[in-house]
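My structure is below; once you've seen it, I'll send some questions.
Presenting subunit A:
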Amino acid sequence: MTTENLITIKNLKKTHIKGKQALNIFHDLNMHIQTGNFIAIMGPSGSGKTTMLNMLGGIDKPTSGEIYFKEDRIDNLSENELTQFRAMHVGFIFQFYNLMPMLTAYNNVELPLLLTDLSKEDKIKKIKTALEIVNLSDRESHYPRELSGGQMQRVAIARAIVSNPDILLCDEPTGDLDRETANEILGVLKLLNEELNKTIIMVTHDPEAARYSKLTLHLDKGEFNQKELS
Partner candidate 1 sequence: MGHLSQQTLAIININIRSIKNRLGLSISTIFSVALVVGVLLCFLAMSKGFEKTLEGSGSEDVAVILRSGSMSELNSVITLEQARIIESGPGIRQWQGKPMISKESYIVVDAIKKSSNTPANIPLRGIDKMGEIIRENISIVKGKMFTPGTNEIVVGQALLNNFKGFGLNSQVKLGNATWEVVGIFSSPGTVFESELWADINVVQSFFKRSGIFQTIRVKMKKPADVKKLDEYSKNDPRLKLDTKSEKDFYLEQANASSDLIFYLGWPLSILMSIGSLAGAINTMYNSVVSRTREIITLRVIGFNATATFFGTIIESLFLTSIGATIGVSCAYLLFDGLTTSTLSGNFTQVVFSFKMTFKLFIKAIYLSLGIGIVGGLMPALRAARMPLVKINSF
Partner candidate 2 sequence: MTIFYLVKKNLLSHKIRSFLLVLCIFVAFIVYGVLKSFEQAMHSGIELSGTNRLVTVNRINFTQPLPYAYYNRVANIEGIKNVTFAKWFGGYYQEPKNFLTTFAVEPSSWLNVFKEFIVKPEEKRAFLKDKKGVLVGRNIANKHHWSIGDNVPISSNIYSNKKGGHTWDFTVRAIYDGEKEQTDTNQVIIHYEYFNLSKTFGKDFIGWLVVLTKDANLNEVIAKRIDSLFNNSAYETRTATESAFNKAFIEQIGNISLIIQSVVSVAFLTILMVVGNTMYLAVGERTKELAVLKTIGFNNRLIFNMIMSESLLLTVAGGIPAIICAYGIINALNLVVGGFLPGLLMPMNVVFTSILWMILLSVLTGIFPAYNAVKLNIITALHKNQ
């Protein structure tokens, strides 16, 4: 298992402007995230969990400071470069799954592959594999409305991993699910981390969920309470 730094954050500052008030979310944050880690970020509402996730995934930018993905700085990329970065390196998993209602499970998983030049055979292989990993091969021709919440989230996970990204960013992946189903989903994430060495960062409210991770960070007032990260 390699332990190189996948993400490095240096002197990160993030300020939200709400009306006339400037809200400091992060103030001089520094951290590393190593390849193969499974981090759970916990914290009260408004502590900046999701903002953190968005910045790591390249859909939000810091006010100042630097974010490196491997050796490359990503916080100063253009919108198009960020889009390309996301397509190549990041998989997203959301609380409400965000599947395309008019597409089957199979087609939903296929979406990220539309951005690649893979051959038809390769695409089929990758989709089938992804669906197998989340144990949904028998549901591939179902539409989201025909699936349960847990199944939908598994489709979303398959979609997130189909293009083999380096990092999975999960925003409350179990927030809409009952305990049992949530455990199933967390099991899948754990498996992805352990067997396939996927780096996972998961924002959650649920202490139970955090237990599946290798490392739990508590975010409060823009600071992580575990200093060993830096």
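By definition in this document, contacts are C-beta pairs under 8 Å (C-beta built on N, C-alpha and C of every residue); 3 or more make two chains touch, one makes a residue touch a chain; residues count from 1.
How these were chosen: all candidates are chains of the complex that A comes from, given by their letters.
Since the model is a prediction, treat every value here as computed from it, not as a measurement.
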item	value
Of 1 or 2, the one touching subunit A somewhere in this complex	2
Candidate 2 partner contacts - residues on subunit A that touch it in the complex	50, 54, 57, 59-60, 79-80, 83-84, 86-88, 90, 92, 94, 96, 98, 100-103, 107, 110-112, 114-115, 159
